[in-house]
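Only one protein chain is missing; all other protein chains are in place.
Naming follows writing order (A, B and C), and every chain is counted from residue 1.
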Amino acid sequence: MPMHDTDLSRFSGVIPPVIIPLKGDRSLDRDAFRVSIDRMIDAGVTGLFFLGSSGEVVFLTDEQRLEVIEVALDIVAGRVPVLVGIIDMETMRVIDQAKRVSRYPIDALVATAPFYALGGPHENERHFRQIREHTDLPLFAYDLPVSVHTKLDPNMLIRLGKDGVIQGVKDSSGDDVTFRWLVLENEDAGHPLQLLSGHEVVVDGALLGGADGSVPGLANIDPHAYVEQWNAAKAGDWGRVTKIQDHLARLMMMTRKVTATVGFGAGVGAFKTALWQMGIFNTNQMREPVQALTGDDVRSIVQVLRKQGMVPKDSLINFDWDC
Amino acid sequence: MPMHDTDLSRFSGVIPPVIIPLKGDRSLDRDAFRVSIDRMIDAGVTGLFFLGSSGEVVFLTDEQRLEVIEVALDIVAGRVPVLVGIIDMETMRVIDQAKRVSRYPIDALVATAPFYALGGPHENERHFRQIREHTDLPLFAYDLPVSVHTKLDPNMLIRLGKDGVIQGVKDSSGDDVTFRWLVLENEDAGHPLQLLSGHEVVVDGALLGGADGSVPGLANIDPHAYVEQWNAAKAGDWGRVTKIQDHLARLMMMTRKVTATVGFGAGVGAFKTALWQMGIFNTNQMREPVQALTGDDVRSIVQVLRKQGMVPKDSLINFDWDC
Amino acid sequence: MPMHDTDLSRFSGVIPPVIIPLKGDRSLDRDAFRVSIDRMIDAGVTGLFFLGSSGEVVFLTDEQRLEVIEVALDIVAGRVPVLVGIIDMETMRVIDQAKRVSRYPIDALVATAPFYALGGPHENERHFRQIREHTDLPLFAYDLPVSVHTKLDPNMLIRLGKDGVIQGVKDSSGDDVTFRWLVLENEDAGHPLQLLSGHEVVVDGALLGGADGSVPGLANIDPHAYVEQWNAAKAGDWGRVTKIQDHLARLMMMTRKVTATVGFGAGVGAFKTALWQMGIFNTNQMREPVQALTGDDVRSIVQVLRKQGMVPKDSLINFDWDC
Partner (left out) sequence: MPMHDTDLSRFSGVIPPVIIPLKGDRSLDRDAFRVSIDRMIDAGVTGLFFLGSSGEVVFLTDEQRLEVIEVALDIVAGRVPVLVGIIDMETMRVIDQAKRVSRYPIDALVATAPFYALGGPHENERHFRQIREHTDLPLFAYDLPVSVHTKLDPNMLIRLGKDGVIQGVKDSSGDDVTFRWLVLENEDAGHPLQLLSGHEVVVDGALLGGADGSVPGLANIDPHAYVEQWNAAKAGDWGRVTKIQDHLARLMMMTRKVTATVGFGAGVGAFKTALWQMGIFNTNQMREPVQALTGDDVRSIVQVLRKQGMVPKDSLINFDWDC
């Protein structure tokens, strides 16, 4: 079905993928969720992305996904647009997820290429076209080859944009060369797509190159810096943009300090640990089968936070919850 | 919870992953399903695996998965053990699938490593241990790196076997070297695991090397040959085993003839096309976003079937359903 | 042996990897080589890199490599620093290459991680340390995972820089996140390394983020634009930097138009075709086993050149050499 009438330029600026706080028993910590969301909105973020990869979407049962949306919408209360991930393996399951979340007053859907079963370009394109048949919400293609092992073809993305199938791209492919071409070809096509970069460490280059915004997980930790960076970019103050980026890149080094595990447990694990040590989350608990970071990993992350001025120099490590 | 008391040696021999027949409208074709299942059981297969990768598990909504199980159990009616795939992205979702399918009188569960989110060995091991906490059914680890991008560590598999967490492995990794080591170490450990090979083209080598059986998709096309091969292997008639394998390897070449697409659409697409041309299925319809094979791809598959004596030399291509 | 005394800041700005012109018989076209090198130096490039990946290094016999160096040095005549690739499979072979090329008055060596044999981080680090034992020239580590299937660890690079083993990095890894961290950690360490980006499409972001320069293959086609971009970056005129980058990114689209082959034959094949159509090269001949582009591939490349103003609108395709 055709997309309902909406102003796509709303989907620009800083749209953090929201990290989920848990209690020790791995249930959703609604209080911490409110604190963290309010903090990001108060800092001036221009949207929030729930149920993304760092929002634990693949770790949640369908029931738990709906709980996250319900609570999130109650907290956000219309202050910023809400994008929701409908991540699942193949088309009919993704459409099922789309139907479920579309009962709620959300602003856009975010879907990856199909995964698990091997396919080719025909299947990828038909996948997005089939999703469009079942929703009138704005639809973002989520380019995440590290998880789905398919890089979305930029020619296909432009074609889907022109045809009204998708309205934007969240690019977490790490392929900044192709992203640059996508920006240029999107301009040539009349800008049908809102192009958002998912790489928090190099947002400055993405904005300089013409991105419409970013989806930085690290903005959960320092939303003010990303918002200030976005404003500096709009003002053309690239020296300022890059100086802020240097701070953020150093802050992101927390994810490189983790020794206990790799991947999600190290990346989102570090973010949760930072938010816990900053007093925003009450624990750094993770979903099964991932375990919360402990000991030296926590200490290394606190050192990064101190160095970047995110916690007081003399902050003590809070081991109040028994992880 | 500990596994309930059962004789694991039942899970040996030839256990085809069942290919699903669809009507033109992509709904389950129950009549063709019955024909195909009966044909395999009559041929002497020793078990059936539903909701595996070639059983379209990731293409089905949760509701559709249950429909497949219900209909399948009704048809099988206890004649052979039924294994069921509980494929989903991360632990809690897999456990959710386990709970749903365990309402039915099935004989074993089959689960892959977690996928989509990046993890490491700790997460993989904890994943299977967590699943065991929630089921008392025999549990098979499904080693399928081509889909989940993790190769299961053989040391971990033996450890999980000894601890009663898993009771078998369906190896579709294509790593026959590691599979051989797994066979030897499984013997040393007292054979806690039933080891099944998923590579239909080289079942002879797997059986010679000590595999407990196979899970060949191609057995949907020619179940008699795999059953005869299994019996020849038990009798030590390796010349016969290999001669049958040569026939099956040539039959499998049908999957290499497809030009329209790659991966699932070519492989399972060829199988469905063969079953349709052999008069067992009524269509070669596929689940979205995959399209049914047509034209020259169909003709090439029929040529392979003819050459291997699976259809009469003068069989006409049946284009009765409009794919 | 320790590096001889030299000013490393010379290795900054725009250092094109030089594309090699061939005659129809695949011998070096010395006249065209002179025209192209002079054109780049006259445009203001700050160095030239010979025998890099796009400089055909792995396609040349050892004898042919020395011919390229001899002719190149004769043409350059000291006008800019000359960097030379010593690409070979493992350490002792690379050292052999280093010895051979060090007979000539060159300014720096460029070496990748070892490849073909599988190794780990210990081997990579020892590799560079062993090369240092046999040369007193500045040594650049060439990070090219697409060819050598190893990503150089940034912690190792900083360590090798501090220890005087390497003096710079040519980063063609496409991993701009890690490159950004490398820039920051290089600053913290006192800037032991000259950090050069090899991605011609996003040089603007690399310079904004603190790169010391770039090694853009596309600068063979449009050296003036890269030089102007470098000067604009030094002047802090980021609007100008990016506008030039947009032109260059569009020019680079020529490599995406090729349909006859992939990889080197498409990328360097497109560059040679452009230089031929611009009248700088006399052919677009390639080294065995790669074939020169023909027909529609040539026409598509000319269209890109026209659109970006690199050839007159009414230029005729020159098919004077029979490729």
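Everything that follows uses one rule, which is that a contact is a pair of C-beta atoms (placed from the backbone, for glycine too) under 8 Å apart; a residue touches a chain by one contact, two chains touch by 3 or more.
As the structure is a prediction and not an experimental result, all values here were calculated from the model.
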Contact set (omitted chain vs shown chains) is B, C
Just to verify: which one of C:R79, C:R256 or C:R287 makes contact with the chain not shown? C:R287
If I consider the whole complex, including the chain that's not displayed, which of B:P2, B:G236 or B:P312 touches that chain? B:G236
Of the residues B:A249, B:V262 or B:I280, I need the one that contacts the missing chain. B:A249
Looking at the whole complex, which of B:M3, B:L73 or B:V202 touches the chain that is not displayed? B:V202
Which of B:G44, B:P145, B:G174 or B:G263 touches the chain that is not shown? B:G174
I need the residue numbers on chain C that touch the omitted chain, in ascending order. 53, 58-62, 64, 87-93, 96, 114-120, 122-124, 126-127, 130, 146-149, 260-265, 287-291
Contact footprint on chain B, counting only the chain that is left out: 174-177, 180-181, 184, 199, 201-202, 204-206, 208-210, 236, 238-239, 241-242, 245-246, 249-250, 253, 256
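Keep in mind that, in the parts below, only the chains that are shown with their structure count from here on.
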Skipping chain A, the chains still linked by touching group as B | C
Taking the mean of each chain's Cα atoms, which chain ends up nearest the overall Cα mean? A
If CA atoms of chain A are superposed on chain B, the rotation in degrees (nearest 5) amounts to 180
The distance between the C-alpha centres of chain A and chain B, rounded to whole Å, is 36
Whole-Å distance, chain B centre to chain C centre, using C-alpha means? 49
I need the residues of chain C touching at least two other chains; which ones are they? none
